[in-house]
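Only one protein chain is missing; all other protein chains are in place.
Take a look at chain A:
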Amino acid sequence: MRSRFDIRHYSGFFAITCACLFILYAPLIVVMIYSFNDSLSITTWGGFSLRWYADVFTGPESEKFKLAAWNSLSIAVMAASVATVIATAAAIGMIRGGKFKGKSASFALISLPIMVPEIVTAVATLIFFSAIGFQLGTLSILVAHIVFCIPFAYLPIAARLQGIEASYEEAAQDLYAGRWPTFRYVLMPIMGPGIVSGFLLAFIISLDDFIITNFIKGAGVETLPTAIFGSVKQGIKPNIMALSTLMLVFSIALVTLSYFIGKRGADPDTTA
């Protein structure tokens, strides 16, 4: 901005940044626009209309979508909740557990679900459930989602905990607070924003998952991504674009929420 002699300025970088954002947003914006298309065909523009949004809720496929949305949301809420509890405990164990043997092995195990490619996790989980004769369905999806949600919940929680001085808990314990009250009344309020972002991240990751769910959902159980994938196989229909736009708006609302929670969390308690 100051001049071209500014050593921080490289010509062309601004143009590339604009190109980057254009690439990231162009497909999403195009689908958003076409979701309001009145025409039956996806190629020609037939004027503005909300008919495909009505179709998502009342059309011939609406029952399927509603059930899938219910499955997706209930699995995501349960998986993210369980994963957040497990991850919070693990973060306290890792970061407030002192030095111990196998700390790096423990960290490797917690991050294993991020390191193993999704398709490999999907194959391994399918083989495991079929080998032990576990019925594929909502429960198998839930278990698999809890597993891969743990590291995503763990990372923001652990990052938050790392920034909190141990003196708060030490003070509480000096005043004869047991471990549970120390956690419940001292540590948890300070960790709050980290726990909430961990939950939200796990929630989105669960909602987002297609590959693993597709492998282990069994017959008849659909989540939103698998239902959309099934529909898209026969070509992109306008109602899918409306449904996609709704999901898009939902995701953006969640990110905005987590952004503001994160902002509120950046208080003087954090030491850097």
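Rule of thumb we're sticking to: a contact is a pair of C-beta atoms (placed from the backbone, for glycine too) under 8 Å apart; a residue touches a chain by one contact, two chains touch by 3 or more; residues count from 1.
We adopt the following convention: contacts and distances are computed from a predicted model.
The complex includes a chain that is not drawn, and of the options "Spermidine/putrescine transport system permease protein PotB", "Phenylacetate-CoA oxygenase subunit PaaI", "NADH-quinone oxidoreductase subunit D" or "Nickel transporter" the UniProt name matching it is "Spermidine/putrescine transport system permease protein PotB".
Among A:40, A:54, A:166 or A:188, only A:166 touches the chain left out of the display. In the full complex, chain A makes contact with the omitted chain through residues 7-10, 12-14, 16-17, 19-21, 23-28, 30-31, 34, 42-43, 85-87, 89-90, 92-100, 106, 109-110, 112-113, 115-121, 123-128, 130-131, 143-144, 146-147, 150, 154, 158-159, 162-163, 165-166, 169-170, 173, 179, 182-183, 204, 207-208, 210-211, 214-215, 225, 228-229, 232, 236, 240-241, 244, 247-248, 251-252, 254-255, 259, 271-272.
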